[in-house]
Structures are given as C-alpha cells and as structure tokens.
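Here the complex is missing a single protein chain, while all its other protein chains stay put.
Chain lettering (A, B and C) follows the sequence in which the chains are written, and residue indices restart at 1 in each chain.
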C-alpha cells in the first residue's frame, strides 16, 4: 500500500533522520512554516562563500517534510554553493512536475523517492518546506559573505 | 387575452382618468416613486379634519398605477376621513391577498378590478403607489389639523 | 468491539438519498466520508431542485415582469420563507442570503466598522471592545482583527480550558460596558464543543452589546430557534447542511438590520440611484447587492426541507449517538488523545484527536488510502492548536448518513496507520 507516496526510502529517512539538530557556528538561519498544517522547520547554513560547510536543521511535521529535510542534508552538506543551488532547483522542478518528470538519480540521490509526492498537491508543500528554508538561508548567507562582512 | 390583469375597468380608468391634475388649496402633499420602474405620483389632500374635501393627483406610470390613482379619486374624494382610511386599508389588503380575497364591491367599487393584479407580484407596487402616497398625505394633514395649526 | 447505538433515523434509507456514497475510490475502496464538518454531501432532492430550477425556471429575480422571472423570484423568495421557518425567525425579512458564512460574518464586522451607521451603537471606534473567543473559526477572527485595525476598537477574547470548554470565569470582566459586540461560535468546528450562548448573550445584553453567533456547525445539526437562542444575529452556511456551495445566511433582528448601514453596493440593494447619491432598500435587500446566488438559495431551501423531513431533533439524536459510539471506539485506540470534550455531553459530532508520534497529515493520508476521508490540519482554528501546543489534529465529523461501520473503519484505519509508521 501507499506505494506512490510513502516510498521505503522516505520512511527510512523519516524514522532515522540524517544530520538533524541545530549546530553552531552558522552564517544564516531561516524559519519556515506551512500554515495549512503547522509544519515548521529551521535551517542553518555555514559557508565560506564557496562551500556549504554545514547545513543543520530542526523542526516538526509530517513524514514527508521530515524525510525531505533529512534528504536535503544528505545531498547538500559539504557541497559547493553552485552545486547546492543546482540540486535545489532540480528538486523544486521535480516537485512541481505533477509526476511528469523522470528524476535523475545522479543529481537527486534519495530525492528521487519524492517523485510520487508530486502527484499529491496537498503534500508538495510538505516536501518543499525545508528546501525553501534552505534556499532562503543560503541566499542570505551568500549575500552577506559577498557583501564582505561575514558574521 | 390579458384577462386577469388588464380588466376592462382598468383600461377605462387608464384611458379616461378621473380627477387628474393637481389642485389648490391643499393641506398636505406626498410624492412617491417606485424605484424599480420609475413610476411617480404626487397626491394632494384638502381636509377640515372630518371630510376629504379634495383629493388631487398627477404622475406618470403604467396603466395599473394610473388607473389605480383614478379609482382612488373616484372612491374617496368627498368622503369622511374614517371612511377614507377604511377603504384604503381594504384596498391594501386586497392587493396583498395574492388573489385569495373575494373583494367587496360595496366597499371598493371599481377597485375590485384590481383583484387580478394581486397575482402579479411585480405589479402590486404599481397598484399601491397612489394609495400609499394618499395615506401619507392624509395622515399628515390629519396630524396637522389635530395639532391645531392648519396650513 | 460492537457497541449498540439507537438512532431515530433509518440510516440505510437516508444513505440511498446521497448518490456520492455509492462512489468507489482508488483501490476500489468504498467511500467512508467522515468530513461533514468541512462540507456535507448533497441528497438527490437538492440536486433535483437545482436541475429543475435551471431547466424550467431560470431567470433573474426581482426585476422581471415575465413568467420565468416571476417563477424564479417566487422560488428565491420562497427559499427565504423556508429558511425563516427553519430557524424560527419572526420575519422573513430578517433572512439575508450571502455567499457563505464567512461573508455573513464579514457583513456584520464591516458594517459596524464602516462608521456609516446613524446610531452610534452600531459604530465601532476607539474605546470600544469587540469580544470573541479563542475557539473561533478564522472567519470569525480575521474580520474582527481587520475591524479593530480600521476603527481603533480593541479585540478581546475568552480563553479555553484544558477540557476544551470556554473559560467563563472572567465573564463579567471580559464583557463590560465598553463591549459593543460579542461574536462567538455556537459549536466549535475543531473541538466539537457546544457553547452556552444564552448565558453569554444575557451578559452581553446587560451591557448593551450586540451578540452575533456563528452557527455554521450548529444549524446543520440541531433544531435552532433564534428567539430561544436570544441573540441578535446568526450566521450559517448552506454547504454544511446538505445545500449547495455558494450560499450562506445571515439572520438578524429587524431592529438591528435596520440600523446597520449597507454592506456592498449595487443592483437590488438600492431604493433610488442618482449620480449625486443613492438611497437604499430595506432589509433584506439592502444587504443583497447584485444578482444573488439564486439557484443556490433555492437549493438551500430544498436542503432545509430535506432536513425538516428527517426532523432536526432526529438529526441531532442520530449524530449524538454516533458521537458517543465514536468517542468510545477512539478511547480504545492506543495513542489517541481527544482534543476537546471527551464525553458526549454538550458537544457535537466533530471529534479532533492526535495519534502519538504520528503527524496528522500522515494519519489522514494513510486513512485516505483505505477510503476513509477525514480532515487534518488546524481546521481554520489555528489558535486552538496553539492553545494545546500541537501543530494540527486529525478530525472525524459525522452527519445524517454516518454509520457505526464508518466509525469502525476509522478505528481499523488508525491501527493500520500505527503499524505503517510504527
């Protein structure tokens, strides 16, 4: 059952989240809320402007939003900034595809398990919650380091 | 055709209205408008407090509103005030009866021809226009004469 | 597992009136619809009325002298009579058709906030209090926040006890001579709580405040007589009482409706219009700008007739018995915590709960995969979730067609949910 939505990979990340917990130091933090269901996430990023040195998060929510934060960490932590943004873009595209895109495992890793979620309009926001917060935080961190005044 | 609404009597009053035209002297005047169709009527009454010495009117509107003003004049001009109010009450009752009342010719005279109009909700206001203006004018005239300061 | 319920309704026969209940969902699951507090399903007589209206009597109302126009007007105004009778309104002119309960609630908040009323009792301003409760639907919170923002009036509210009841300990401190309007929900759409409206209305009237009741959840479920309720205004919505979407009702005492200034401007609400200024019709037309939801009002009339045919006392008794059964069943499911009154006293057929460690979204999704439709989220009553420190709840809600089998399917489903995420 639940074939299309609750992939085994998603349940694994939900039950055993990777990289969870807020860590110091960090250069920017974003807190996002999904008002329809009350899911919340805080994402922190630490970067020198070139590499994502740490990505930490904490929050509460459904299996989809929690698993997607775990996948976010696993995929992007330690990556180069451009790569991180590129993966983020491709995950968002996947989620907005209504299931019409064939996801690329080389780019998205475990993220491909979310292809089924894209068919459930009510759950897409859950999957995107941590990714949106991440994008927010990273953009601000990059703007700050570029502005020449790292925190 | 038009049996129930356009009685011969109504058409006669419409084509040959009785007592039409505003006259002096008068003790009170009322101007009423039916906003849905633009029909207008002005009614004047002259009274010594006991008798309706003159009832004059002018206006524009459909056959129903014009004929009903003519009938109003014919029925009430020169009558005692109490009688005038009684007839007015009984005409209003007839119009609100949805055609369920058997009108009393002894009281309503040619007014009984309007029984059919009571079945056309959109036209009841037309039939009542002059009667409402009359009631307004007469009530004010009576109040003034009772108040002891006739105009 | 089986517990006995006695209901005055012949539920099997009632269910035959609702074509959607025959629907098979994905995986060929039958539909177990436990989301009636969100919107109710529609019986065949209501659907037939809509079709008959559009195929035989469709025309605009009030402004036509032709036969279709007269028929449409008679049907529309006839629905007003039906609704007046349904809620015991002293006069049909006290029944205003709106598009939903939210519009009806906004109508009151906006006209009080507009400052256009002649009588100062109907004008909100600095120094005035608006009193609501923490268990309101957003539709009875946001309009008052906007009204307070516009006028400088202050918004205050009753809190909620741990048991899911209004905390009335401060009744006299909250409702004071500063209070101009008290607006509260009759039956909470998240907790199920039935509030003692008469008690609060009595205090409000003592200090000269207006009382508006949000009956979106109560009017569909119990016999309501506005004279007995003792309030000034009552809002409710058609789609939760077997009626179409797109139609709601505001009832108000004539005196109050006469004192309120117009809400929206347009065709039908006027007496006469000139470019330089306009005068307005009397209630109810004063508040019905533009072509009203004609077919929807007629459909709502048919819905009220359908419910009256079942008997509102029977509807209430049926939902009560299902609720008692459901509370019992849920008490047997490990990990379930009821949010709201957990006994079947002074509550309606809406039960919110949490399931330990599993997010409501996941509960709802897995239930749905077995054909069990519940609602998950904050149910447009987020302050209640905040009050209980939870992000959301799962909510099952019942109506005339709900059976004990539906409740059993829910309980089974919850066990599956736990196994799945366990």
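Rule of thumb we're sticking to: contacts are C-beta pairs under 8 Å (C-beta built on N, C-alpha and C of every residue); 3 or more make two chains touch, one makes a residue touch a chain.
This is a predicted model, so every value here is computed, not measured.
The shown chains contacted by the absent chain are A, B, C, with contact judged over the whole complex. Checked against the hidden chain, the listed residues C:186, C:221, C:318 or C:382 yield one contact partner: C:382. Screening C:124, C:141 or C:168 for touch with the missing chain picks out C:141. Here one chain is not drawn; of C:192, C:215 or C:262, the residue touching it is C:262. Although one chain is not displayed, its contacts with chain C can still be listed: residues 19-20, 23, 25-26, 31, 33, 35, 38-39, 41-42, 47, 50-51, 54-56, 58-60, 63-69, 99-103, 105-106, 109-110, 114-116, 134, 137-146, 149-150, 155, 157, 237, 239, 244-248, 262, 264-270, 272-275, 277-278, 289-296, 361, 364-365, 367-368, 372-377, 379-380, 382-383, 386. Residue-level contact of chain B with the missing chain is found at 1-2, 5-6, 11, 14, 35-40, 60-64, 120, 123, 126. Within the entire complex, the positions of chain A that touch the omitted partner chain are 33, 35-36, 120-123.
The rule is short, and it goes like this: only the chains that are shown with their structure count from here on.
For the pair chain B and chain C, the distance between mean C-alpha positions equals 47 Å.
Averaged C-alpha coordinates put the centre of chain A at 39 Å from the centre of chain C.
In chain A, no residue touches two or more other chains. Under the contact definition stated at the top, not a single residue of chain C touches 2 or more other chains.
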